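For this depiction, one protein chain was excluded, whereas all remaining protein chains were kept in their positions.
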Amino acid sequence: MRIGVLTSGGDCPGLNAVIRSVVHRAVVDHSDEVIGFHDGWKGLLEADYRKLDLDAVSGILARGGTILGSSRVQPAHLRDGVERARGHVQDLGLDAIIPIGGEGTLKAARLLSDAGLPIVGVPKTIDNDITATDVTFGFDTAVGVATDALDRLKTTAESHQRVLIVEVMGRHTGWIALHSGMAAGAHAILVPERPFDVAELARVVGERFEAGKKFAIVVVSEGAKPRPGTMDFTSGATDVYGHERFSGVANQLSVELEERLGKEARPVILGHVQRGGTPTAYDRVLATRFGWHAVEAVHGGRFGMMTALRGTDIVLVPLAEAVEELKTVPANRYIEAECVL
Amino acid sequence: MRIGVLTSGGDCPGLNAVIRSVVHRAVVDHSDEVIGFHDGWKGLLEADYRKLDLDAVSGILARGGTILGSSRVQPAHLRDGVERARGHVQDLGLDAIIPIGGEGTLKAARLLSDAGLPIVGVPKTIDNDITATDVTFGFDTAVGVATDALDRLKTTAESHQRVLIVEVMGRHTGWIALHSGMAAGAHAILVPERPFDVAELARVVGERFEAGKKFAIVVVSEGAKPRPGTMDFTSGATDVYGHERFSGVANQLSVELEERLGKEARPVILGHVQRGGTPTAYDRVLATRFGWHAVEAVHGGRFGMMTALRGTDIVLVPLAEAVEELKTVPANRYIEAECVL
Amino acid sequence: MRIGVLTSGGDCPGLNAVIRSVVHRAVVDHSDEVIGFHDGWKGLLEADYRKLDLDAVSGILARGGTILGSSRVQPAHLRDGVERARGHVQDLGLDAIIPIGGEGTLKAARLLSDAGLPIVGVPKTIDNDITATDVTFGFDTAVGVATDALDRLKTTAESHQRVLIVEVMGRHTGWIALHSGMAAGAHAILVPERPFDVAELARVVGERFEAGKKFAIVVVSEGAKPRPGTMDFTSGATDVYGHERFSGVANQLSVELEERLGKEARPVILGHVQRGGTPTAYDRVLATRFGWHAVEAVHGGRFGMMTALRGTDIVLVPLAEAVEELKTVPANRYIEAECVL
Partner (left out) sequence: MRIGVLTSGGDCPGLNAVIRSVVHRAVVDHSDEVIGFHDGWKGLLEADYRKLDLDAVSGILARGGTILGSSRVQPAHLRDGVERARGHVQDLGLDAIIPIGGEGTLKAARLLSDAGLPIVGVPKTIDNDITATDVTFGFDTAVGVATDALDRLKTTAESHQRVLIVEVMGRHTGWIALHSGMAAGAHAILVPERPFDVAELARVVGERFEAGKKFAIVVVSEGAKPRPGTMDFTSGATDVYGHERFSGVANQLSVELEERLGKEARPVILGHVQRGGTPTAYDRVLATRFGWHAVEAVHGGRFGMMTALRGTDIVLVPLAEAVEELKTVPANRYIEAECVL
């Protein structure tokens, strides 16, 4: 068989582990040929690719980023995107395409699959917001990086009697905030799913200081917003690509809290460091398993499906289901964390 | 309510996170009183304990070990163990006991539960070998430590054209070997579940060198053994406590491989470093959730049960089921890893 | 003897290691008594302190922050600051004071020393800008944290064809930028000592992309500024304490570079995470040696001095020298780094 693989969308630790796994399983065990498209769907649309043999994926398992490059280009961006993709699949003699990507990528995958192309998707997002799978690779690494930072910040907050407002990734869902906040013992966690009441936040933090504690750590998702009317708040502006630019909430909250509490409050924005670098062992294992099972799905003719983790098993779910709705943090998880406002 | 908590058996990153979580949930949300028994069941049998309030568990979330101490003492070691435990539970006015421990501890928990004591167990083992739960806390940390070591060892093996035989924990099951070996891209993985053929191992490693590769990494569980008749092999002697002492397999294998291959082969025994120190974010979240749900089980009167992870949910399972049989690595996981001999 | 110790100024990994070392050397070897003042000079001025015995410093060697707390209060802030300090030294029967702190703290130390108080200083700054010592503890940890972040960011920059502008600490000197930039292989390093020419920066980065490279990493000290007239630039505003607030340069540079290059450029501000958390082994050893030698200086009556590292030796230098001028990055170090603009 001849299989094409591509990585699309934002960066995510574990992408290289999937690529390596696809090549190992396909080439060694099935004597397949694998090619990698450059820069996501762009590579497919422009037939820009290279051959991936064992040497090409040697040493990449623990490396962050993606050796294939990525972009935000989608087939739907072109009027003839689907037809161009189909043409290249035929010209290159491809039996299957394995796109690795997040929600947008999987929607594009479904579009092409519905148009009859042989697709098996692999879900990817550090945000962990894809409903059809228990976990996505990249999430554990992002949580780990955020938790390490929070561990460090706690000592400095404590020594200087401060409130630290730490902004982590998560535009639409609060998974990274929830897990890193629980792991580091944050005193308040703010997530996009629950608009927060800044007065309530000030009360919680204030009571902590009144009880003699010397510092407080607030973890906030970049997409968290105050309840309308509780605080002056400017959403991020749009950037040159028309995407909403986030990363304003920690800055605005620190000014607001400093005023309400009369305590020093400082914002820390963790930023891109959460999505780069060596993946954790957890993410490498999950990514490797996804790659292996994607190749098996190809050989089983299970097109239009996506790999997913359910408990300890890797299963296949229809792409259609996969992108139905965002997996948000459910109410019982707020309660467990005890400090989600 | 008045709740007693104890930690028993081998060390495991995340124990303190469970203790902290139990205290937070019980004291803050239910106005319970919590006491901690010292050194596992020993503390219960001797009524040796201390009060655990919020201050007592401040700052312990990320700390390895257990602030309560541990031991391998079991109620069944004493003729009147069960009666002494019952007596102290009554004298201390305890409404529940939450023992945190591995297979042995959970068996003791079941014994006491069958005798009518109000018990909710929390499973703990870095080996990940308890059937009733998808994962146990401590496992992710152990795999992470082993993977970090393997990442380091790869570069030194490569520069010096060596075979490295890296012995990781796992007396009866190969979970740590499997996951760290997959995460680090080991070239062979040996697990207790599958007695290995040393000739086959030598062949796999030899072919790698013939193909021009300069090194090989073999990950081996401390409890892995050769197929009878394939290699002279001495199992570990028993130690002063009558336990079998492991940690001989890497040494013996390196001698054997050096002889068969004419290549330098060196053993590395990771040892106790795998079970100490700061837990990963993953383990802290899981441990925290277990503690929280154990308190809920107590308040729901769900005695004789144990917390467990199923998918993304924490559920309760009967202690009876929990200790039925060891969770071994299933065949399909060997196949995925592609290098389990 | 009776010795008072205090930590003053900004947070710095290794403070606790110094405190522990002072107590160990003084109590165990000299049978001294040690007290610790709370929140820096404030504790001395208000006679707010606690006794420090071996138990009080147990387990703090690897912990970030300072168990004594810190503040920015200085004796010179009070009209009768020196006299109050003298009074408390007499009332408490102190034979010596060991203040641990940066430039401001050491100036205060000199003031009190000139007024006849028995002082031995220990220098502390993550910025490494104290002339009289080769290195200060905390610097190695800060550089390590920044380098880890840069390692992670490189993979994400590479996958997405971006310029990343990473702002590290250093208001007046570029040591952290220089060392982390060299360690991570940054493509340009901007330091406060050399106002940069933004056109030159754009040229360097642009040439890199023209040569086919897919990303660039620029490390910039928070205190770096453009050469007058080369770029619109707003220095940070002053905060509520009258200190200049930094952390604007990366934001402004990323806008400017995006415009000049037509490439996506993103700011990352590492912030407080550089000054918190577990110190590196290097910093723990240096801090421990400083504490040990400070006690020896007290017993040798070497007041008015400060510990310093020279080569591999710990020596004593007059406080007067210690604070003469800031240690800036010398020209030959720029040349070695090859990418300081």
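By written order: A, B and C. Residues from 1 in each chain.
The criterion applied here is as follows: contacts are C-beta pairs under 8 Å (C-beta built on N, C-alpha and C of every residue); 3 or more make two chains touch, one makes a residue touch a chain.
All values reported here derive from a predicted model rather than from experimental measurement.
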{"item": "Chains in view that touch the one left out, judged over the entire complex", "value": "B, C"}
{"item": "Touching residue (missing chain; options B:266, B:289, B:302 or B:327)", "value": "B:266"}
{"item": "Absent-chain contact - pick from B:158, B:197, B:313 or B:338", "value": "B:158"}
{"item": "Full-complex contact with the absent chain, from C:103, C:127 or C:140", "value": "C:140"}
{"item": "Where the unshown chain meets chain C, residue by residue", "value": "20, 24-25, 28-29, 61-62, 134-135, 140, 143-144, 146-147, 151, 179-180, 182-185, 278, 280-282, 284-285, 288-289, 292-293, 310-312, 336, 338"}
{"item": "Sites on chain B contacted by the missing partner chain, in the whole complex", "value": "7, 10-11, 15, 63-66, 69-70, 145, 149, 151-161, 164, 214, 240, 258, 266, 268-273, 275-278"}
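Throughout what follows, only the chains that are shown with their structure count from here on.
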{"item": "Chain closest to the middle [Cα centroid of all protein chains]", "value": "A"}
{"item": "Relative to chain B, chain with the most remote C-alpha centre", "value": "C"}
{"item": "Whole-Å gap separating chain B and chain C, where each centre is the average of the chain's CA atoms", "value": "41"}
{"item": "Chain centre separation in whole Å, for chain B relative to chain A (CA means)", "value": "30"}
{"item": "Where chain B touches two or more other chains at once, by residue number", "value": "none"}
